[in-house]
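Heads up, one of the protein chains got dropped from this complex, but the rest are sitting where they should.
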Amino acid sequence: MNDMAEALRIAVTLVLSGDGDLWEIVLLSLRVSLSATALACLIGMPLGALLATQRFAGRGAAIVCINALMGLPPVVVGLMVYLALSRSGPLGTFGLLYTPAAMIIAQTILIAPIVAALSRQVLEALHLEYDEQFRSLGLGRVAAIRALLWDGRFALMTVGLAGFGRAIAEVGAVIVVGGNIDHLTRVMTTAIALETSKGDLALALALGLVLMVLALVVNAAVHGVRNSEGQLAHA
Amino acid sequence: MRDFIETGRREAPRLTLSDLSVEIGGRVLLDRVEMAVPRQGITTILGPNGAGKSLLLRAIHGLIPHAGRIDWGQGAAPRQALVFQKPVLLRRSVAANMAFVLGRDHARSHALLAEMGLQDRADQPARRLSGGEQQRLALARALATDPELLLLDEPTASLDPASAAMIEAVLRRVAARGTTILMVTHDIAQARRIADHAMVMCRGRIAEAGAAMRILAAPATPVARDFLEGRLVP
């Protein structure tokens, strides 16, 4: 079994040769998963902040539910989105099935609970520290949440990365709603699944290596942002 | 029983507490407190750990629910600020911590930082300052709200003598400008240095109140005497 060495060789060749198809797939993967991460942060972080700061009936149940939703199986999310976006489904008129938009929606649903649950955890600790000071300053609810989100931004970047990691790595949802259509909805993970099903294990593994490098680059970029601003950072 | 502080002047007090009680989890932590805080000068609340001093400040500041009345004299509650024992600073620069309260009033921010000896620290992360600098920044931020009543919860408890002296000097100036200061402290020597008025608290009640010089020199009640002589066990 020389597959590992062979995979490494193919991976390097693919990247160095500037293979057009590969770049198309890489860019679509990034576009889909980064968009989904951005949307999930827009939804999940304020939601996490609300759960962290507000006391209301059913809060405990809501937290348990969101925590449980972190374990959503991608295939199930894919199926739900498929049924919603199918031409015979309730949102079929938009014609989104088998488009990158459908993949973004599915991944957003998949990772928004992760972002919300982890944000809640991070912001609750910060809220405990800041609450009395903010009330002392007479800060309104919205202003307090904005300040919490801003001051928690470094921890929240890690939360965003956790969501991104889940999105870029999942195959179950995007293959159902995207259809793995060549030059349209093929991303890294569905390409890997395809090459595996063709029995081209070395190429599949090579694509996997490229995917890992991709995740590494994104994480390093965020780490760089953290550190350059992190001088202001604050224990 | 009412323990009014002899103010020496015919001026109405800044605030008067009547029958103020706080109960948490079935335990009475403040027990029908009656007190008045004079408008002028620095009032210190002395007392052993667990006497309810911090709780009293929080109740006055409106951070915890309470029974009884707080009377602010004529009209509504004054502008007030609370400086916590452990300064709560935002994870931002010193200047941004000031801007959080002041907005774009850079001149005011600069003046307040200069008063606290922090003018060279404006661009540094607030949470990287030393303990004394952090507390001075917290104080500067509190003063930025222009408080008529400044509440301080053991602001120098964990500071070295030089830092404590710096804060005490600022407090004297602030009091001289007409701001009422109500400060919790364990530090009897500090009370001697800066307090105009003092009250001794124990087990959720005010044991004795009056002019600081008088109480610190010759406490009238056994509780106050025991505390000042270091014999009071909470």
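Brief remarks on what is shown
Each chain gets a letter, A and B, in the order it is written, and its residues are counted from 1.
The working rule: contacts are C-beta pairs under 8 Å (C-beta built on N, C-alpha and C of every residue); 3 or more make two chains touch, one makes a residue touch a chain.
We adopt the following convention: contacts and distances are computed from a predicted model.
Missing from the rendering is one chain, named in UniProt as "Tungstate transport system substrate-binding protein" (options: "Protein-methionine-sulfoxide reductase catalytic subunit MsrP", "Tungstate transport system substrate-binding protein", "GGDEF domain-containing protein" or "Probable septum site-determining protein MinC"). Here is the thing to keep in mind: the chain we left out touches A in the whole complex. Within the whole complex, the absent chain has one touching residue among A:P73, A:G95 or A:G224, and that is A:G95.
Residues of subunit A that touch the chain left out of the display are 39, 85-89, 91-92, 94-101, 104-105, 108, 179-182, 184, 194, 196-203.
In this text, only the chains that are shown with their structure count from here on.
Our note on geometry: subunit A versus subunit B, Cα centroid distance of 48 Å, whole angstroms.
In the complex of the two chains, the subunit A residues touching subunit B come out as 129-130, 132-133, 135-137, 147, 150-151, 154, 231-235. Those residues of subunit B that touch subunit A in the complex are listed here as 58, 61-63, 81-82, 84, 88, 90-93, 100-101, 125-128, 145.
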